[in-house]
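Showing chain A:
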Amino acid sequence: MRPYLGAEVSLIAIGVTLIAGVYLVAVLDRVLGAAVAGSPIRTRLFLAEPALSAAQLLIQGRRTTERPDAAGWVFAPALFLGLAAVALAMVPLAPDLVVADPATGFVVFSAAIAFVMIAVFLHGWSPNSPFALHGAYRYAAQALSFQIPFLLAMLATALPAESLSIVDIVRAQEPLWNVVRQPMGLPLYLIVGVAVSFWGPLNLPDGSDLADGTSVEDSGMARLLWKLARAAMLVAVAAMGAAGFLGGWFGPVLPGPVWVLLKTLLLLVVLVGSGHLLARVRIERFVTIAWAILIPLALLNVFVSGFFLL
Partner candidate 1 sequence: MIEGTLVDAAFWLFAIGSVVAGFRVFRTDSMVRAAFYLLASFAGVGGILVLLGAEFLGMVLILMMAGEMLVMAIVMVMFMMNPAGLNPMTMVHQNRTAAAAGLAAFVVLAAVGLLGPFPDHPVPEPAAATEELGIELLGDSMLVFQTAGVALLSTMIGAIVIAGRKGRYGIADDGSEEPPLQPDEEPVR
Partner candidate 2 sequence: MSTEAVLLVAAALFGIGVYGVLSQQSFVMLMMGLELLINGALLALVVLWARAAGGNPQGQMLGIVFMTVMAVEMTLGFALITGVYRVRRADITEKLRRLKG
């Protein structure tokens, strides 16, 4: 039985990490937006603004539509947040400091990512509104397309480890980090990582061309919860990228967990910054790219890393 944190400590750890991570994503969004646009970075305002906008959403009135699927509408953000928590629970901070380390941790993480499809579809289907359903269908196309490149990109990291457990995958990077051994892996992972939480250039389901897509009828607490869940999933994806590609807890001077946080911060800057640097991609183009370009690249990545292992 691998060592893991106790139940209460785990809950607190994941809760704190999610809240801190979501706040960090919100602040980074504003800071990077100001940096790219060339406007001054108003530190105090940017640090306080996420809390202010969250408070404003909380006092906003609840809005409903005609004959919604009420249970599904409430369930979708909760499911999304739960999946983000499960995905984050798979990331190890140190060889003996992990919430859960099943022998098939990689598959649990991938299952959590796959279930996001269900959460977004429910969120778009439930309000009984055309733009929301449109957004849900877009995410269905987007998610089914990126699943295979996602699995293949992460699978290549499991090859040197000869194990599906995330702790083993990080341990196998002791001689050399995966970003150096498998150079195509991290860019692929980041591209589909942006697609999982539909951030920035791949914000097709909740895009502004659909008047906020699946969130079009959301207001108040539900809207806040959906935004939180999306940001939380982004944090989980960044954390797993840090563990799988950037060597997890390995680093010269600082203790292991601090390195994990620093690497997660780096990937978060990249993921959140992509929203301010890249234009939104059309769904047809993304689907074509995912099936025709990303899958061959991911397969090539797996073959090359397997070849060098034999």
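How were these candidates chosen? In short, all candidates are chains of the complex that A comes from, given by their letters.
In the analysis below, a residue touches a chain if its C-beta (ideal position, glycine included) is under 8 Å from a C-beta of that chain, and two chains touch if they have at least 3 such contacts; residues count from 1.
Here the structure is a predicted model, which means the values were calculated and not measured.
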Quick check: counting C-beta contacts as defined, which of 1 or 2 touches chain A in this complex? 1
Where on chain A does candidate 1 make contact in their complex? 67, 69, 72, 102-104, 107-108, 110-111, 114-115, 117-118, 121-122, 125, 128, 137, 140, 143-144, 147, 164
